[in-house]
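What you see is the complex with one protein chain gone and the rest in place.
On to chain A.
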Amino acid sequence: MRHLLSIADLDAQAASTLLDTADRLEQTLLGRQVRKLPTLRGRTVVTVFYENSTRTRVSFEIAGKWMSADVINVSIGGSSVGKGESLRDTALTLAAAGADCVVVRHPASGAAHRLAQWLAHTGVAVVNAGDGTHEHPTQALLDAQTLRQRLGDIAGRRIAVVGDVLHSRVARSNVLLLTLLGAQVVLVAPPTLLPSGVGSWPVEVSHDLDAVLGGVDAVMMLRVQAERMHGGFFPSAREYAVDYGLNRRRLDLLPEHAPVLHPGPMLRGMEISSAVADSGRALVTEQVRNGVHLRMAVLYHLLAGEEVE
């Protein structure tokens, strides 16, 4: 693995290897006195976030540090990006300064791919930490890891992905990964929040959350991406909550074994009620914890292998 840009670049075996490695890492660190591995000593990971993020950036930072890599965060306000430097120049600067891996979040879809092309001659690995409305592969992987831990095998399971699919890179990556791992995916969203090409996706589509909940093994709620909405996609937050919010009543429609996931940050009272978010059925904190192990696994497979000649 040279980069992690898209779930579409993985086959089922590669995805399972990443999940297995994450599980092993979790097990290795469990109950230890020292949560630090020497594996990536001498390697440098730079996180460059062109959009705000707490959990993803911190998760990569902890992952790198627990494997003894040197982790440097470049925040946009305090860097030359704020002065107008291009993504390409920033990337080449980081490579020249000795970065082994660049973790990038960018508002433009495809930015991580472009970065990987610009850095191809340098041997620097690129990890896509979210690009526009395109993909967020590590989020999908940590979601799959969380589901696998709770449900056992993912193959043959039916998973509902609910909410703002149109603007969600998490939904796109999850659809790719869950179907790759053999699950059936049902997208539940208002028609205005579904992408135009959804008919060609390998998924079912529904606009009726109540009707779907009884027959699924898990529900993945999405964040309503208000910052990406330039226009009215639904009449009001209240109406969205009534039609697509996960509340106590709807939780009772779910089979008992089915957990609830949310990539965060949660809009309580709109996408998910506090009663559900704070219940034992919601795996939000497990997702965050798994995120660290999963990102350790990604860094391990990108950086611990053979040096590029």
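Everything below uses one rule, namely that a residue touches a chain if its C-beta (ideal position, glycine included) is under 8 Å from a C-beta of that chain, and two chains touch if they have at least 3 such contacts; residues count from 1.
Keep in mind that, in the parts below, contacts and distances are computed from a predicted model.
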In UniProt, the chain not displayed here, chosen among "Rieske (2Fe-2S) protein", "NADH-quinone oxidoreductase subunit K", "Ferredoxin--NADP+ reductase" or "Bifunctional protein PyrR", goes by "Bifunctional protein PyrR"
Of A:Trp118, A:Trp201, A:Phe234 or A:Tyr300, the residue touching the omitted chain is A:Tyr300
For chain A, residues touching the missing partner are 1, 17, 20-21, 24-25, 27-28, 31-34, 36-39, 67, 300-301, 304-307
